[in-house]
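Below is one structure; the comments refer to it alone.
A single protein chain has been omitted from the complex, and every remaining protein chain is retained in its original position.
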Amino acid sequence: MNTTAKLLLHCPDQPGILAEVTNFITINRGNIIYLDQYVDHVENIFFMRIEWEIKDFFIPKDKIEDYFETLYAQKYGMKFRLYFSDVKPKMAIFVSKLSHCLFDMLARYTAGEWNVEIPLIISNHPDLQHVAERFGIPFYLFPITKENKMEQEKAEMELLAKHNINFIVLARYMQVISEQMIEAYPNRIINIHHSFLPAFIGAKPYHAAFERGVKIIGATSHYVTTELDAGPIIEQDVVRITHKDTVQELVSKGKDLEKIVLSRAVRKHIERKVLAYKNKTVIFS
Amino acid sequence: MNTTAKLLLHCPDQPGILAEVTNFITINRGNIIYLDQYVDHVENIFFMRIEWEIKDFFIPKDKIEDYFETLYAQKYGMKFRLYFSDVKPKMAIFVSKLSHCLFDMLARYTAGEWNVEIPLIISNHPDLQHVAERFGIPFYLFPITKENKMEQEKAEMELLAKHNINFIVLARYMQVISEQMIEAYPNRIINIHHSFLPAFIGAKPYHAAFERGVKIIGATSHYVTTELDAGPIIEQDVVRITHKDTVQELVSKGKDLEKIVLSRAVRKHIERKVLAYKNKTVIFS
Amino acid sequence: MNTTAKLLLHCPDQPGILAEVTNFITINRGNIIYLDQYVDHVENIFFMRIEWEIKDFFIPKDKIEDYFETLYAQKYGMKFRLYFSDVKPKMAIFVSKLSHCLFDMLARYTAGEWNVEIPLIISNHPDLQHVAERFGIPFYLFPITKENKMEQEKAEMELLAKHNINFIVLARYMQVISEQMIEAYPNRIINIHHSFLPAFIGAKPYHAAFERGVKIIGATSHYVTTELDAGPIIEQDVVRITHKDTVQELVSKGKDLEKIVLSRAVRKHIERKVLAYKNKTVIFS
Partner (left out) sequence: MNTTAKLLLHCPDQPGILAEVTNFITINRGNIIYLDQYVDHVENIFFMRIEWEIKDFFIPKDKIEDYFETLYAQKYGMKFRLYFSDVKPKMAIFVSKLSHCLFDMLARYTAGEWNVEIPLIISNHPDLQHVAERFGIPFYLFPITKENKMEQEKAEMELLAKHNINFIVLARYMQVISEQMIEAYPNRIINIHHSFLPAFIGAKPYHAAFERGVKIIGATSHYVTTELDAGPIIEQDVVRITHKDTVQELVSKGKDLEKIVLSRAVRKHIERKVLAYKNKTVIFS
C-alpha cells in the first residue's frame, strides 16, 4: 500500500476552499483517494478530510505542512492537522479492574486490525496485570489515593512522555483524571462511559437506569474534558432491555456495548477520522 | 374469536401463587391461552398476566371479580384488574399543532388494527381540526391561557366523563397537564416525549440533543405523573444521527420515532399488557 | 428559501473532476450549499451530488444543462441529471388492499413534509378508495385479470403520461408490474418488499420468516427491475422478533417497518439523493 497524507482542517466557510484545496493536491500530482467535507451552516464552519498518495507528490513530505500553512491556512484562517499513514500513533491504555474493554482492544491489536502501537498499560489496581502479560505488554501499577493522586499522575505523565504516547484510552478506568493531564492531552483522552449520555452522568449508571425503568441502555465514548462526562461524543450505541433484566443483567449487556463502542471510537481516532470542534465531533465517513 | 378474560395482578411473592391461580382457572374449565409472569426479586413482588376463554367457565362473567377477590386477592394481598376482550376501552386523543402522531393513530384505528374506541379529539389549537374531520371524529377546541387553564381542564374532564373515556393519549400535546387531571387518570394518561428519557427532559429536546452532539436520538412513551417527564416508561426507541444532521433533520427523524413509539405504547395499553408498579412498568409479552 | 440547482453525476474516476466542477460553480457565482462525493474504487467510478443557489449564477437557469454537457460531461464521459428545487416532482401511488403505507405517505404529504405532488392514486381493488377520498386525491380503479393485464397497464400508462407523472410508488401493490411499464420508468418505480432482501423473495415472506425461525424481520425498498425483488436497494430496516411472535404478529410489526422504510426511500428519491448505478444505489447524505 502506498503511503498517504491525511489532512484534516476546518475554517470559516467561504466559496472556493474545496476547489482550491483539491486543486492544490491534484496539480501537484497527488492522487486523492478519499475526500469528505461538511459545512456547519449554523456556525458557518467548513470541515474537510482529504487523503492522497504522496509517491509522486511534487512537494517533499517534510515540507507539505509548511507549504500548506503558507498557501492556504493563513489565507482562510484554517486550523489543520497533517498525518502520514506510515507513522503509527502510540496509544496508552488505562484500566482498573474490569477486563472486557482491555481484552477487546488487545485482541484487535494482536490480530493486526489497528494501525497503532500500544507500548504500555497503566493501572491503579494490580488485577489486570495477568491480561497485560498474556499479550506481552508492559504493565505499570500506580495505586492512587487522595493524598498521592497529583504526584502519581505526574509520574504517569513522565512515563507517557518517555514513550511518546500520542493518546490515551480509559478502558473503564475508575478514576477521575485531573486537569493537569487533561490539558496535556486535549481531545486525546478517550473514555467509555457506561450510559447513553447525557443520561446517567457519574457513578453507577446501570443502577440509575434500573431505578428509572428505561427500556434501552447505552454506552458513550467521548473525549475527556474537565467537566465530568461532558466532553465531545465520538460514538454511542444502545441495546434493548426489559423489566426482567436485573442490574447484574444490565451490567452484563452493557459490557458488550461498552467494548464495541469504545473500540469503534478508538478505531476512528486511529484512522484520523475524528475532528473535535467546540464540544462536538465531526466523524468523517 | 371467543371472549376472553384478562387478569393482571401483583402481590408479595410467595410459593404457590402461580400454581393456585392457574389451577383456579383450569378446574373451573377456563382454557388458558396466555400466561406471562415475572418475579421482581429486588422488591419481592410477583407479577402475572393470564388470559383465558370464558365460554365454558363455571363462574359467571359478572362474578369472576368478586370470587377472585374473596378467594385469592385477600389471601395474598393482591392488587388485580380484570378485563374482558369484548369490552372496548375508550380513548381520547389530545393534540396541539403537530399531526404525525395523530395521523398514525387514526390510520391504525380506521384500518381496524386496535380494539379501541376513539369518541373524541381534544385540542388547544384549531390547526388539526381538518385531520379529525377527515376521519369523522368529533373535535373539541379548548384554547388554554394561564388564566383559564384550570377551568378549561375541568370542562375537558366533564367531556371525558360524559363519554366514559378510560384513558388519554397526549399526541404531542404542548401543554403540561395539571395535577387534578393526572390524579383523575392515574397511569391512564400516555405521553410521547421527543427524547430518550431521562436525557433532555423538558422543552426543545432536539435542540438540546443537537447542542450536546449526541450520535443517537430517541423517543419515550410514558404514563404522566405529576413530576414532569418522570413517569413510568412504557416504550422507547432510538435512531442514529450524524454531525451532518441539523436540528430540522433531528425533528424530521424524530417524528418517525415518536409516532411508532407512541403507537406501540398505546397498543400495549389497549391490549392490557402494561402493569405500572411504583415508577416502572412491567410489559407483558 | 432560494432556488437551488441539484446536480447528480457519475463518470470514470480521474484526477481533477471534483476540483473542476466545484470551480465551475464557484467562479460563476454559485453558492455551494451541499456537496457529497464518493469514489467506487472497485469499479473506478466517481459519483457526486452538488447543490448550489442559482440567484446570482452567471449562467441562465435554462442553459446550465447545455453548458455543463459541453464543458464537462463530454470531456469526462459523465452521465448527469440536473434538477431545480422549485420544480416539484409528480408521484403516483399504486395500492391494493393494505392501507398502512398509503396513510403514512398521505399524512406526510398533507403535513407538507415532502416537496412533491401526488395527482392520483391507482388501484386494482376498490378497498382503499375511502382513503384517497379522505385526502381529496383522485382514485382510479383498474381491476386486473390475467386476460386484461397488458391492456389495463396501457391505460394506466396513458393516465400517468397525461398527468406528467415522474415516478411511481408501489405501496404494497399486489401485482407484478410488467416489462413495458418498468422500461417506461427505469429506476423510477419504488417498491416496498416485506422482507429483508435477498431473504424471502416473492410471496408470503412473513410466513417464510416464521417457518425459518428467524429472530429478526425486515423490510426493503428498492427500484423495480424486470427481475422480481432484485432491483437496486434504496433502504432497509429490521425489527427484532421472538419465538412468541405468530405470523399475525410478524405482519403487524412488519407493517410499521414497511411504512417507515418506504417513506424514507421516497423522501430520498424526492430530494434527489439516490443515484442508481448498475444494480446498486449511491445514497447521498
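All chains are identified by letter, namely A, B and C, in their written order; residue positions are counted from 1 within each chain.
One rule holds for everything that comes next: a contact is a pair of C-beta atoms (placed from the backbone, for glycine too) under 8 Å apart; a residue touches a chain by one contact, two chains touch by 3 or more.
All values reported here derive from a predicted model rather than from experimental measurement.
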Item checked: Displayed partners of the chain not shown (whole complex) -> A, B, C
Next item on the list: Using the touch definition up top, pick the residue from C:I33, C:A111, C:M181 or C:V214 that touches the left-out chain.
Entry: C:V214
Next item on the list: Taking the full complex into account, find the residue in C:K97, C:K154, C:K204 or C:K280 that is in contact with the omitted chain.
Entry: C:K280
Item checked: Residue among B:T22, B:S85, B:N115 or B:Q152 touching the omitted chain -> B:T22
Checklist line | Touch residues of chain A, complete complex, unshown partner | finding: 99-100, 103-104, 107-108, 110-111, 113, 131, 134-135, 242, 244, 252, 256, 260, 263-264, 285
Checklist line | Positions on chain C where the hidden chain makes contact | finding: 38, 40-42, 196-200, 212-216, 218, 232-238, 242-244, 246, 279-283
Check: If you put the missing chain back, which residues of chain B would it touch?
Finding: 15-16, 18-19, 22-23, 26, 31-33, 35, 37, 39, 41, 240
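By our rule, only the chains that are shown with their structure count from here on.
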Check: Do chain A and chain B face each other with the same patch, meaning over half of the contact numbers show up on both, or with different patches?
Finding: same
Item checked: Computed distance of Cα centres, chain C from chain B, in Å -> 36
Margin query: Please tell me the distance, in whole Å, between the geometric centres of chain A and chain B computed from their C-alpha atoms.
Written below: 42
Check: Counting only residues that touch at least 2 other chains, which ones in chain B make the list?
Finding: 242, 244
